[in-house]
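The full complex has more chains than appear here; those shown keep their coordinates.
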């Protein structure tokens, strides 16, 4: 987890990047083209200056979730983390670089980029569970290492659930804001594990009129460009349950009517099913599915009096 | 469960049909246009003769599964049931109609159709969980009721899991036979609950060449016309796990390349997402999805030595 | 222009509705299913109470634009109008109904709906320039008419530019907010007259990566469901100039690559090109067009020194 | 503008080609593969003979328009130019090559190709406003230059309106001939500036039956292979007004019903949105749009008596 500061606005930006250990005091770093960190680093690079980067190892999970918020560059992510933790994050000045870092982190690596320097990095495992293409990345020189007493070394295993889950949680809040523009009656939004917390989004709505579900699907794609499949269901479907979502597709979808595709759309450059995975293409085909009941959907089976039956009267020991 | 006999071949046919109670000794019956029973009944009807039908209530589950086999009219389904039960089904002659019925069934209703007679039946709940359109159906007159001592009344609740599951199991064996024509290396075939044991089929294969998965999907559609979505995955995916199947879609599918649709295809006349559900149209859009890794799929993350780690050494009390 | 008040929150809502004169003191009114007024009116109707409605005839144009803002029901549109006018709108109590109306409007009709009453309305000309289907609409009883001295009667001619333009202006602000989610570098947004200020949206962006334009198009569809065609262009194209937008399509679009369609999508129930215009269907096909230069776009002609030429030196009397 | 003569038929052919100045008396020339000049030049080349080419600089605009006519090789384009000018073009014999050139041209360059000789030409700006790929082109040797007294040097600036407009005008006459086969009631045909006088064609018709507009669109594509978008409108739409044409699309088109595409179709090798612009591919996707009112189009707003109102009675000084 790396903390950087915009040289123009002094606003802090935090993100998780991965590092290859080049030498004892040299780390590679991949500032993804889609990350705010990339913008900040380029500001220093253009000025021929080293960019200070503080790598924070080990902190409270709420700190991580807050720092990973989808926020604009106008937002100080240290403050978002504080909001999640429900108290301001106490900070301390770094010893060798002009940054303030969380006071109760386990370990801090104080680093600077070396302007103009790039090194080849061997392929890394990435969040889709696959290796991305080799890259020519900037290099961080470690200026100092500070740590708490008996510090824990906390690691996130890229491409595994511990790592993926972190960003899945925070994504839904942002998606919800955009989806509400399309449909005021949105009920639940899930970014499920089955889509690696990135590629799928399941949304339940109380539909007011036909066609709303496709608006909702587009809204989710707009909010989160990594999404490839958005499935919209009625409010009686539990979006946290893959089986229920699939069931809605099985009975409520006529594929040529209810599915739309957007080819050559913006996705993730690490997507293993992009138009050119080896070349790092970020162009993918997006698929929106309206799995709500349509106007002509037949009535569903309903057993009158059903809800008044108390199974404990019939089955000894039955608990709901 | 109704047993009938082909008047030309004397071969027994068994199926589950639903009955509306018209009067004390009068039952409606729906012989679906796609059922063999329909052919047998029409043979009698054309000759102006009553068609004997023995309704069997209550038997061993294996008997039910066997009787529901997808078999041609040349197969005596009493024998298939015997095969599943691993012993011949003992039978006994009916008292009023010329049929032999299982000796150890709970209750037998001996009935005959009334030639030419039809009655409107109120909408019934059907397997998709919805009400089908009203129909004009033939009528059974109950000639006699025989039963075991202390007979149980066994009922199947149409559209609920106890009823749906029965046919899901037996379908896979038939599908497998056809899928093997397309791909010798088929691994597992699931007809999952998420598709109401009718609309979805998940198949894992060891793929030998690109394009095989689409052949496999077509084979499943051929074997079982009720299927609407067939998803083909690699052998490392557990087809009995909806989440794993969805995961394969999320990382291994480029929708415009890997999905094909067949519009105006033959499905079920009760499909609530057909081209005209109210009119009982059986035309649907079928969708095949190749969710296997493609030739250009990147390598997946692999941690060497991973399989030699014994977590019980690190986590006290850990069990796999 | 009708002012109503939410009986639960006392928040004012203003909109333009059209009225058929039934009798001297009876007016029809069409509260479109998509309007907030419909929600307010239904609250009264459910309680069996008359819904007070003050019809405001004649005011400052800024008042109209503000009142037509796309805002949620939580927003008092009288305040939005005030914001546009840059001073609070002075109000005065109605004489016969519990509403406050703008003090300097020309004419006020104080009305109440008659609970349960509906009357057929002859087809009206609507904003697309066509007649909509006949409807069964609620009825307003006029309780009192108040007016300024020498009051002007101001009318908006439905389906003509004076009427259409009003809502075109205010739409772009709302669309911009959503489009910025998809693309931070949005430049200009036009809702042009060529699309009747409803159906087209032209957006210019400074594109950072391929595929962004399709995200932008989806965002515009999400923000304004009446839009049917969204065309996204590079920042060198003037979106207020139809000819420039068309030119971008002519040289920068490969139709099978750059156009996507969303069929059976939510549009306007008055759309004359919907799936069933006579039946008042609001389902339409939406079309997004990425008319930006693609990665493989050739270099454009550039004449070095061109910008240093001063044509006034060569052509007497030339002005730029 | 180059005049050549078919060595088999002695028929004159005139076209505009662009030249790179290699040396004082050496010019490159690009005879496009789609031009008649290419056929003529190849006839000489196959025989190992120099091909005489007279470059005409400066003449009456009517002469240019006539020479650019889409005509078969059987037509002497000098005569077409004469038809436009409404008098025979007076000619004079060249001094060094066996051709007759217009007597009142400003400057004539008498040239011959050098058989077998080819030179690389740096990328040129082309009519789409972009640079085309580098080419290996034949070479002209200038044998003599003749000119009028005080001759003007007239130049056409490739890719700019003065140059583009020339061929736009003459294209419509040819397109009209073909479109009339599809629809006798064609009204107006425009090749607008918004499509660089090449890529768009707007056609108004008095439609007799549904489907006619798509026939018309195909006819335009047939007549002029450079066209990529043909939009067909009703006769009340002014095809010389981009805004009116867009307006017709906005209210009269349901995209999935009224638009057809022809992928991998024959277009221009310089098209910047072809399947491979860098490789000079001439394959493009063509799009035909039927923007006429369909059978189910609602009635349009009509104000009876409207045409009898004389606004000059109401608005002092009003002129239509």
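The chains carry the letters A, B, C and D, assigned in the order they are written, with residues numbered from 1 in each.
Going forward, a residue touches a chain if its C-beta (ideal position, glycine included) is under 8 Å from a C-beta of that chain, and two chains touch if they have at least 3 such contacts.
Since we're looking at a predicted model, the values are computed, not measured.
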Check your understanding: In total, how many copies belong to the whole complex of which 4 are placed?
Key -> 6
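The rule is short, and it goes like this: only the chains that are shown with their structure count from here on.
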Review point. When chain C is withheld from the analysis and all other chains remain in place, what is the resulting partition into connected groups?
Key: A, B | D
Point to revise | Copy pair chain A, chain B: interface residue numbering same or different (half cut) | key: same
Point to revise | Chain at maximum distance from chain C, centres defined as averaged CA atoms | key: B
Practice item. Can you check how far apart chain A and chain B are, centre to centre, with Cα atoms defining each centre and the answer in Å? Key: 41
Exercise for review: Would you mind pulling out the distance in Å between where the CA atoms of chain B average out and where those of chain C do?
Suggested key: 52
Review point. What is the distance, in whole Å, between the centres of chain B and chain D, each centre taken as the mean of its C-alpha atoms?
Key: 64
Practice item. Enumerate the residues of chain D that touch no fewer than two other chains. Key: none
Review point. Classify the inter-chain contact topology: is it line, ring, star, complete, or other?
Key: line
Revision key, fill the gap. Each pair of chains that touches is included here, namely A-B, A-C, C-D
**Study point:** Complex contacts: residues of chain C adjacent to chain A
**Key:** 33, 72, 178, 181-182, 184, 209-212, 214-215, 218-219, 221-223, 225, 257-258, 260-267, 282-283, 288
Revision key, fill the gap. Contacts from chain C onto chain D in the complex sit at residues 123, 125, 128-132, 158-159, 192-196, 198-200, 228-229, 242-244, 246-247, 249-259, 261, 263, 272-278, 284-287, 294, 296-301
